[in-house]
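Partial complex: the chains shown occupy the same locations as in the complete assembly.
To keep things simple, chains are lettered A, B and C as they appear, and every chain counts its residues starting from 1.
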Amino acid sequence: MATFGLIEYENASAEVRAVYDDIMTTRKTDWINNFWKAIAHDPATLKRTWEDKKQIMAPGALDPLTKELIYVAVSVSNQCDYCIASHTASARKKGMSNDMFKELMAVVGMANETNRLVAGYQVEIDERFKKSV
Amino acid sequence: MATFGLIEYENASAEVRAVYDDIMTTRKTDWINNFWKAIAHDPATLKRTWEDKKQIMAPGALDPLTKELIYVAVSVSNQCDYCIASHTASARKKGMSNDMFKELMAVVGMANETNRLVAGYQVEIDERFKKSV
Amino acid sequence: MATFGLIEYENASAEVRAVYDDIMTTRKTDWINNFWKAIAHDPATLKRTWEDKKQIMAPGALDPLTKELIYVAVSVSNQCDYCIASHTASARKKGMSNDMFKELMAVVGMANETNRLVAGYQVEIDERFKKSV
């Protein structure tokens, strides 16, 4: 159970409700997932985290689906079960097909493997990879 | 320095050369980076790793650039300096712009942050995230 | 369920009981948490781990609460659910307020984020950070 429990909309302060409202409007949904309800006990963190996320996950040079795939990739590497479940759901909502998910998993698995081969074989960075852009 | 040193093409066995040739042909380049030269001391691992990578990184439901972005994301989460340098270079070659890189970093940073907020606040998975597809 | 199950006080050997007794005396409690009961199957590890912990977590240049906060920070970074739950409880017992917990989480999240920005942007250590004390 979440450390402080979950703050439901009806019990939330005006400050917290404002964030919940913005989450639901931005995501075009009438639902708030547990993550936000758990951190709402710290309204400053709730607001900062949401605003950062809204800015970072917005369409830009990368489209929102690609950003969700990256989010899933990191969450899988870190073995964060909640984050895997929630961002897999988000990615689907943004258009991730089953085949995309499967290829995502294959890449994440492979990267985790070769990251360790590199470390174990103590591979040095090639000169041509060292240049700044 | 790499554990066993690096095997250059001119010193490679026929078995290793065959893999090097396939890498260069597939990547349309005349150059082999240190990773392959370091693991070439184990031809079975060289061959298996290359064949897996060729299969996994090929165009599919996800395009090759998206796959490279995911590779970079994992390597950054794992703090693998070699992999960050080499896959950032690969991603550029496949079309990653500076803006794409910057957004990639922002997402990776954010995911690593919220992964820990989730853990620390002991957030439980929402019922609607638990259903299989 | 724990790999070997849990060893309760009444079923414990004299060697294990001696450690359990010392844990309860040191912590001024009549209760042993699962961690110790699970590793008690290896009395050498039980004894070594407890003695190390008693030495390391004792008041020193850092007070016991600060040490617990650090323990929680590491456990959150490593996504160890048991450790988060148990050390959050210990920290509370030693005086962690709700506000302290919230700030702790914010710092842990931020550190995990910037650790990856540093890696991804391949930031080199500033000369003035390289000097030994």
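Remarks
One rule holds in what follows: a residue touches a chain if its C-beta (ideal position, glycine included) is under 8 Å from a C-beta of that chain, and two chains touch if they have at least 3 such contacts.
What you see is a predicted model; the values in this text were computed from it and never measured.
This homomeric assembly is drawn with 3 chains in place; in total, the structure file defines 6 copies of the chain.
Keep in mind that, in the parts below, only the chains that are shown with their structure count from here on.
Ranked by how close its mean Cα position lies to the mean of all protein Cα atoms, the top chain is A. Here the two chains linked by the largest count of contacting C-beta pairs are A-B.
Averaged C-alpha coordinates give centres for chain A and chain C that are 27 Å from one another. Centroid to centroid, with C-alpha atoms defining each point, chain A and chain B lie 20 Å apart. Separating the CA-averaged centres of chain B and chain C is a span of 34 Å. The residues of chain A that reach two or more other chains are 3-4, 39, 45, 49, 78, 80, listed in rising order.
Against chain A, the residues of chain B that register as touching in their complex are 1-4, 33-35, 38-39, 45, 49, 52-53, 56-57, 60-62, 66-67, 69-71, 73-75, 77-78, 80-83, 85-89, 92, 97-100, 102-104, 106-108, 110-115, 117-126, 128-130, 133. Within the complex formed with chain A, the chain C residues making contact are 79, 88, 98, 101-102, 105-106, 109. On chain C, the positions that touch chain B within their shared complex are 72, 76-77, 79, 81, 84-85, 104-105, 108-110, 112-117, 119-122.
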